[in-house]
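Apart from one protein chain that is not included, each protein chain of the complex appears where it belongs.
For chain A:
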Amino acid sequence: MTVTVRFLLNGKQRIARAVEPTRTVLQHLRVHERALGTKEGCAEGDCGACTVALGRPNGEGGFDFRAVNSCILLTAEIDGCAITSVEGLADAEDRPHPAQAKLVEHHGSQCGYCTPGIAMSLFAHEREGRGGALDDIHQTLSGNLCRCTGYRPIIDAAKDMVACGRSVDFDARERQWREALDALIAEGAGDKAQIDIAGYEVPTELKDLDRLLAKHPEARLLAGGTDLGVAVAKRAENPGPLISLSRLNALKVIEEGEAGVVIGAGATYEKALPVLDRHFPAFADIVRRIGSRQVRNLATIGGNICNASPIGDSAPCLLALNAEVVLRSVEGRRMVPLDKFFIAYRKTALKPGEYLEAIHVPYMREGDVFRAYKLSKRYDQDISTVSAAFVLRMSDSKIAAARAAFGGMAATPARAVALEKALVGATLERSAELAAQLGRDFKPLSDFRGSATYRLAAGSGLVERLLAEVANKDVPTEVWAL
């Protein structure tokens, strides 16, 4: 079973035939295109050496270029897109893109192995029109490891690149490329049938997805593919038949409704961020620490929930916010509260043939306090050792109601019911005794991210932090605030 993929590579039309659905973009570039500037450093989305810019056609005659990890992105998924790799950055006269020129000027490369990936992340930063705020630059670089330089010159290069302004040359190139892509797609309209071979399906309507899943309940849904892609690339697993959600625009919608926000299961983190920032800023801050920008450009909140990892980072926030999930199949829809969705270790309430359509997150009430924390060995791009989210309803400076949810403390993300009870009626004061209630809720495991005792101590520490932080805004409660 293979597919035909039409895409642009650095502005050149490409028709890749006989592509196995498990072939990653990195493999395609290095093995089949012999485009060797893009490197492999880990094959699991964690080092950034393989970073390319994935351009989806936008409404302005160009592309939305985003940095992605080509090592975990399946080639089949770039059908109809433009890929820019490091070889495509220089202009027609072979002058380097500012991302490249500034890296040279600031001595941002030593061994050079990370450099193409870093150039691509900076390029995407420029294309997205991002500014020179240090936090934004750190986010842009969060998925690019460099073992040689210590990053300072790379950060300087990024700032300097931003100061140069937008690359007008690339704007012009985007328009030309868009014409080339549109022509390629038009020409390929006839061979769409080739894609619809059992084994890799790309439905465009939800009702088609309903039917497909009913017929092939064993098929795996492919959203951003940042979990699935790792299994394929790093562990050489064969995921079996795949149904790509990439063309289901209905799943990507984010609505700010009457009662709350409805997040389509296929919405990426980066797309969701502006809305989350408006309504659930603490959740947005957590999202900005999920993976790297490359990961967040592809990964979905829906995928995170369905992956049902005990350390999935959106779960504690959504649990604390009392979210509900919409599960859909040919038989219709059903709403399930999120705390009933996670059943056991990596098991969800999804039945065969059913999928996650959307997540309903009710707005908080005026005066509700919402806080979320993530603990990991490293601030950016690390999996949580412990994570926690709290929603407190206050009355007369006492806690009237509390929802508390944790990740990394049990086989699933879970609410801390005993702690919630203990919090009710408490005043906002740092209290180790109250925090220790967590021990009644959880018996965490020990692993390489942390021992059981650390998880419990640090989890309790987060409860203390919550109380201290809400009680007194003047005292620093996190090292990140300094």
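What to note about this one:
The working rule: contacts are C-beta pairs under 8 Å (C-beta built on N, C-alpha and C of every residue); 3 or more make two chains touch, one makes a residue touch a chain; residues count from 1.
As a working rule, contacts and distances are computed from a predicted model.
Of "Transketolase", "NADH-quinone oxidoreductase subunit NuoG", "Sarcosine oxidase subunit delta" or "Xanthine dehydrogenase molybdopterin binding subunit", only "Xanthine dehydrogenase molybdopterin binding subunit" is the UniProt protein name of the chain excluded from the display. Only one of A:Glu87, A:Glu128, A:Asp169 or A:Asp277 touches the chain withheld from this view, namely A:Glu87. Interface note for the absent chain: among A:Ala299, A:Ile383 or A:Ile399, the touching residue is A:Ile383.
Only one of A:Ala53, A:Ile137 or A:Leu181 touches the chain withheld from this view, namely A:Ile137.
One chain of the complex is left out; on chain A, the residues touching it are 36-47, 49, 85-87, 89-90, 96, 99-101, 103-105, 107-116, 119, 137-138, 141-142, 144-155, 230, 234, 236, 375-383, 385, 430, 447-451, 453-454, 457-458, 461-462, 464-465, 468, 475-482.
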